[in-house]
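Report on one structure; see the data block that follows.
Yeah, one chain of the complex is gone here, protein chain that is, but the others are all in their spots.
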Amino acid sequence: MALNPWLLIVIWGIILLILTGPMITLPIFWSRRKPDQFRDMPFESGQVPQGEARKRIVMQYYPYLLMFLVFDVVGMFLFAWGMSFTTIPTGDSLLVLLFLFLLGAPLGYALKMALDRENW
Amino acid sequence: MVNLPTTPTDIIPFIIAIVTSHTFITLVIFPGFIHLTIVVMFLTWYERKLLARIQLRIGPLYAGGPGGILQPIADGVKLIFKEIMIPYKAEKPLFLGIPLALVFLGALPFAVIPFGQHWVIADLDVGLVFIFAVASLFPSMILIFAWASNSKYPFLGGLRSLFQQVAYEIPMWISALSVVMLAGSLNLVQIVDAQHKIWFIGPAFLSFIVFFIATMAELERLPFDLPSAEPELVAGWFTESSGAVFMVIFLALYMKLYLMSSLITVLFLGGWWGPTFLPQPVWFILKTLVVATAIIIPRGVYARLRVDLLIKVGWTRLLIIALVNVFITVVLVSTGMLPGLGL
Amino acid sequence: MDLSVPPDITFVVLTTITLLAAIMALQAKELIYGAISLGISFIGIAGFFVSLDAPYLGMLQIAVYVGAVVVLILFTIMLVRREEVDKDETGETGESAAGLWLAGLLAVSIAGIAALAGPNLPTTPPEANLPISQLGAVLAGAYPVPLIILALLLSAALLGALVLAKVDR
Partner (left out) sequence: MPGLVSYIIVSAALLGIGIYGLSVKRNAIRILFAVELIVNAANLNFVAFARYMNPPKLSGQVIVFYSIAAAAMEAAVGLALILVAFRLNSSIDVRKLNKLKG
């Protein structure tokens, strides 16, 4: 008997939902629920919180996020190549390596830009 | 598969047939839920004991049973009955829902981890990519949770967590690529099968190191624990969580620790393979615990890095080392220097 | 009896999730909830890919869209000030009615054409499907030029976005 593995994953997910869901949904019932503006103030080193918490945030690490997006795509392409690496001709593998090599230059330039604090 | 019951008398044999079927056992008992709960509770206890030994802190030693082994249960009961504080102006549905999603996503990939040749819930063709896809949801979840808390420390911690996980995910993928190339498959069962003769820690040693470091960064373990740096950010992105919410997040973090340790075992340490005097799952769990120990120990020893250095190291050093190992693998496999790997 | 779920249930569930989440993505009051709904809609599409025997694509969809694009969107939303983001943004009633009419007309006409052509379209997929391990071979072997162009596209997008976003002094 071989069930479809995806079906098994769905069943596993349902089991998890049934068994982990009550861990938060049940305690809410016996937890005090009436909100109180002063009691529920966010923690800020024991002081009264000042200003808004969700202020504009720094741009400093934005380039790394962009690099992540690009290499996420590249990584997925590489996995597709890697899983059939042993069965495809060497020429095709060289093509994929050329693909990687071509991406080296922008990666280096992006890193250089990211590390330059003046830009951000 | 068994027939659906048609008469009332058939129901009990039907239930027995379901409960004793291999599918049910894998789902609920062995690699499934019960085993997972026990191991995760054990890990929380184990980390405390280990750190207590290292730093000579003999705290939770007497909480019932030998060596305070009932401590996790006491913790759980305590936390469940505490009040859930929801910060003023927080986004309530997200604040309560994201922790559940975190523990769900932390446990979901166990469906594809093979604990033994037949001890796997779902023998998935794209198992490794499935794990990476599910794990890639964590950073956004943490960012949303931090944002929903409406407090400054969680928000700062959440941003740090996002950048850190993002910076170390790519080196992790590329280092796993060498293993995929050696095994010629994304199916975790086949990856372990291919390590029957040589564990991949040998031919892919650089990848192993990169993967291990990246794992520690993904798990926000010292020396990479910037997102929850206690002296700076109180408790990082889960500062505002309390009671059951805190418990669920805690559980999710340990679930992820177990998941990544077992992934290292599968990819590099030969999975279930070992001398035959012990059954396969025992070998698997032993190896996983050794890896988990290696991940936990630095917490008692090291100090932490600065955030920009951390991200820089991930993108420059680790990525390049992982790529070097990919080239080494290309050369090794295409020149036929690695015979008998099931290729 | 075969205990596998009839695929029609899968189809209905996935359709509901995807379309409702897509509508929520555009209509949710706060942009953050919109981004989360967009992520759920992408996961629904990934479910469609898996049910169409393209599991690798489904995983690619989750890893790239939900794991990276949605993160970037969330980050941008948080970079832009809140009052700005949550402004009432739909146009006047007449305008939105016109948009609804246009979109409805387009969708209904495409669906109508498909339904008219229905008898000629296949109702059951062929039994044999290619294994996913061939994907890499096709990707690298059959389409060499697009692969190189893709490398150039990725480079251009990375550098372009960086140069755009950097602060001019």
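Each chain carries a letter (A, B and C) given by its place in the written order, and its residues are counted from 1.
Rule of thumb we're sticking to: contacts are C-beta pairs under 8 Å (C-beta built on N, C-alpha and C of every residue); 3 or more make two chains touch, one makes a residue touch a chain.
Note that this is a predicted model, so its numbers are computed, not measured.
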item: Chains in view touching the one left out; value: A, C
item: Touching residue (missing chain; options C:I40, C:I77 or C:I148); value: C:I77
item: Interface residues of subunit A (partner: the chain not displayed); value: 66, 69-70, 72-73, 76-77, 80
item: Footprint left on subunit C by the chain that the document does not show; value: 7-8, 11, 15, 18-19, 22-23, 25-26, 31, 34-35, 38, 41-42, 45, 48-49, 51-54, 56-57, 60-61, 64-65, 68-69, 72-73, 76-77, 79-80, 84-85, 87, 89-91, 95-96, 98-100, 102-104, 106-108, 110-111, 114-115, 117-118, 121-126, 128-130, 134-135, 138-139, 142-143, 146, 150, 153-154, 157-158, 160-162, 164-165, 167
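Methods note: only the chains that are shown with their structure count from here on.
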item: Chain closest to the middle [Cα centroid of all protein chains]; value: A
item: Inter-centroid spacing, subunit C versus subunit B (mean Cα positions, whole Å); value: 28
item: Distance from subunit B to subunit A - Cα centre to Cα centre, in angstrom; value: 15
item: Sequence positions of subunit A contacting 2 or more other chains; value: 3, 6, 54, 57, 65, 67-68, 72, 76, 82-85, 87, 93, 114
item: Subunit B residues counted as touching two or more neighbouring chains; value: 1, 124-125, 129, 136, 147, 166, 184-186
item: Of all residues in subunit B, those that touch subunit A in their complex; value: 1, 21, 23, 27-28, 32-33, 80-88, 90, 96, 99-100, 103-104, 107-108, 110-112, 121-125, 128-129, 136, 147, 149-153, 155, 159, 163, 166-167, 169-170, 173-174, 177, 180-181, 184-186, 234, 239-240, 243-245, 247-248, 251, 308, 311-312, 315-316, 323, 326-327, 330, 333-334, 343
item: Residues of subunit C that touch subunit B when the two form their complex; value: 1-3, 32, 36, 39, 55-56, 59-60, 62-63, 66-68, 70-71, 74-75, 78, 131-133
item: Subunit B-touching residues of subunit A, taken from the complex the two chains share; value: 1, 3, 5-6, 8-9, 11-13, 15-17, 19-21, 23-24, 26-28, 30-32, 35, 37, 40-45, 49, 53-54, 57, 60-61, 64-65, 67-68, 71-72, 75-76, 78-79, 82-87, 90, 93, 97, 100, 111, 114-115
